[in-house]
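Here the complex is missing one protein chain, while the rest keep their positions.
Showing subunit A:
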Amino acid sequence: MAANVKISSFQKRIKPSNPNILGTKISAVNSTLNVSFGVTSLDQIIDGGLPLGSLCVVEEDIYGSYAKIITKYFLAEGAVQKNFLLSASLNENPWDLLNNLPSPVTEPRETNVIENREELKIAWRYENLTLEDNNQRLGNAFDLSIPYVMPETQKANLAVWGDTVTPNLQRGTGTLQNPNCLSLLKAIEEAIKKWELDSSNGHNLIRIVVSSFGSPFWQFDEKKSSLSTDFTATLLLLKSIVRSTNAVALVTIPHQLLNQSLVSRSRHLADVVIQLKSLREDRHLHDLMDVHGILELKKVANLTSLKPILGQDGTTTYGFKATKRKFKIEKLHLPPAVDDDKSSPDQSSSLGCSSAASTTNLDF
């Protein structure tokens, strides 16, 4: 009797490792290749990350500071995974963004838990297996206070747009007329050609980040008649570029400065839309004392099936905390309703349960 005859056709299912493309993992929910945001809590909310070939629009908070943190995480994750990066910005020097990325830190693994475990008497078959996280964690952890020193090999994978002053850009003659948009799309196409990302057997992907698209620096208001077509057409062209190549795009828009119809068009166009709102903007949010702002998932499109992805329990509103070192997204909860001397009586809460402003002495 030969020892290596297969008795049954059973094959142990091996955990799917990284497919050919760097930095992606097959999603457990729908079999798309997902790219991590860099913020693990955000990946969990969107059930695995951003699908490859999608366009994500982040509606910035006022002045865009928290959105900038998310773009930094996105680029840092790409740097660690050795992806190509393209940073486009007219607000500031795009190299500033690339030079101040957070550096990755390895979180200490909890190995002491396994040592203290008692001998399993009943479930002894599980004794040798390690404790594993059920959600396959996609990305790394980063520390915002330590700037990332990029290895030289990765520095060759960077590209920027927007740092050189090009006066007298020609306005286009076709549908898309804004010269900044034309120049940006051209730069993206050149980068893709240079790195051969449009071939079908590519092994790497490019992460494109456009900061504050639609801000006054882009000069969309130069010609009022072509304002909406320029804005929408650029996003549409960007989406078609990333769909046909191994690319992901993250675009942040200052939605308070733009016309509401433009914002809703961009929501229709994009695949994933995240809105950030800091505490400054809404007086009612001060009741949620321990978060720095609210993150709302305005849209999470599922590219491969009809079922919508709604995250845990179907909630779409989360809170975020941005400390000096970390940016974390967590579920919202109301603080305990305690009679507070300091709360002014006219600060009425729109969140019904919080009775911090009540003036009765009744204590049940």
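Assume a residue touches a chain if its C-beta (ideal position, glycine included) is under 8 Å from a C-beta of that chain, and two chains touch if they have at least 3 such contacts; residues count from 1.
The rule we apply is simple: contacts and distances are computed from a predicted model.
Looking at the choices "Elongator complex protein 5", "AP-1 COMPLEX SUBUNIT GAMMA", "Vacuolar protein-sorting-associated protein 36" or "hydroxymethylglutaryl-CoA lyase", the name in the UniProt record of the chain not drawn here is "Elongator complex protein 5".
Of the listed residues A:Leu90, A:Leu182 or A:Leu237, the one in contact with the hidden chain in the full complex is A:Leu90. Interface note for the absent chain: among A:Pro94, A:Pro254 or A:Gly319, the touching residue is A:Pro254. Residue in contact with the omitted chain (choice from A:Tyr148, A:Trp195 or A:Trp218): A:Trp218.
Listed for subunit A, the residues touching the missing chain in the whole complex are 63-66, 68-69, 90, 93, 165, 215-222, 254, 256-257, 280, 339, 341, 344, 359, 361-363.
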